[in-house]
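Some chains omitted; the rest stay in position.
Letters A and B mark the chains in the order given here, with residues in each chain numbered from 1 onward.
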Amino acid sequence: MSTQSIILTLDLLGVFAFALDGALTAIRTARVDIVGVMVLGVITALGGGIIRDVLLGQTPATFQDWRYLVTALAGGALAYFLSRQLRHLATPIQLFDAAGLSLFAVIGATKALEHGFGPLQAVLLGVLTGVGGGTIRDVLLNRVPVVLSANSRLYAIPALLGAGVVVLADTVGLGSVWFAVAGALLCFSVRVLSLRYRWNAPLPPGAPPA
Amino acid sequence: MSTQSIILTLDLLGVFAFALDGALTAIRTARVDIVGVMVLGVITALGGGIIRDVLLGQTPATFQDWRYLVTALAGGALAYFLSRQLRHLATPIQLFDAAGLSLFAVIGATKALEHGFGPLQAVLLGVLTGVGGGTIRDVLLNRVPVVLSANSRLYAIPALLGAGVVVLADTVGLGSVWFAVAGALLCFSVRVLSLRYRWNAPLPPGAPPA
């Protein structure tokens, strides 16, 4: 399996996870019909990658390769038909979201490095790719985005760590697809651990208690 | 009249309809001054086309041809001065919105095909172009977008049908400006009929009653 097809596979996995996440979040937090479920699944799934590719000055992969859209639609449809089973479970949504975040953060950073971006900018693009889809989801659902909320445990920090591993490996000349996988696993683990053990980032000095 | 100038005319009609729609929606749902009315009219009118052109990798038509901006400003200004008459009428807003949706869905799909996008992606870009301006309008007004709300009757589905006609005609080798007009009429009719007869898309299985 070539590096290119490993990256495509991981990218499509991220699309599928975020499609499930976006569609289930829509079902859980708003009164949406089948169109709303599918639209929100597709936008959550493809939003981060579209932002990434527009900022890289490329035609978004979504519009060049039909597998992205089909994968996103499949995720949305699965969520729609399983909604009765999954509606009351917050955990699957959080795991799908963590998976999407992790895969997109490392792929965003990888693509930025391929396009000659500097290390700092590559990390930023990785984080933007990771948090972009979920942020659009929350804005459309009229909620404060997870990435900004002090009650959402760690969200941008795991993405930063995952993208950071990729960029660091590249900087010291070790760039390979295995560091992308390691970065994604690190991001996923830190996100899930922060949910499990209620880790929070520090509040500004003088912030009122909750 | 060449195909190009028919498309430009339809595009400007869509801009005008969405400018009226965005400006009247602003007046009706929020306390906005003349600047807010004009800004929201212009953004609703030009947002979908800007998204479309950025995703196509082009300088947005808005910035290449002054007629787009002047048309949008004219629509906003007309809404401002007619606001006393139109304030309490929901119907004109809905008709302008349906017209913008229809014209932008077929033009978005047409432009995507011209740029060599696949059929699925062309339909997606058509729908995005159609619903983009109104979605930005609703996000800026801090409302759940029409496209996601189960109480808004059919919205994305008419756009899907309109863009679908254009793409289908092109796929079977019948691409012509008349299919764009037919697609727009189909989209407009389905949208207006769904408002009139309160058609809704199905809710997810197990969704609570309204």
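Just so we're on the same page, a residue touches a chain if its C-beta (ideal position, glycine included) is under 8 Å from a C-beta of that chain, and two chains touch if they have at least 3 such contacts.
Everything numeric in this text was worked out from a predicted model, so none of it was measured.
With 2 chains in place and all of them the same protein, how many does the whole complex in this file have?
The number of copies making up the whole complex is 3.
Here is the rule we use: only the chains that are shown with their structure count from here on.
Starting from the mean Cα coordinates of subunit A and subunit B, work out the distance between those two points in Å.
29
Where on subunit B does subunit A make contact in their complex?
Residue positions touching the partner: 54-57, 112, 117-118, 120-121, 124-125, 135, 139, 142-145, 147-151, 154-157, 200-207, 210.
Within their complex, state which residues of subunit A touch subunit B.
Contact set of subunit A toward subunit B: 26-27, 30-37, 39-40, 42, 50, 54, 58-60, 62-64, 66, 69-70, 80-81, 83-84, 87, 139-142.
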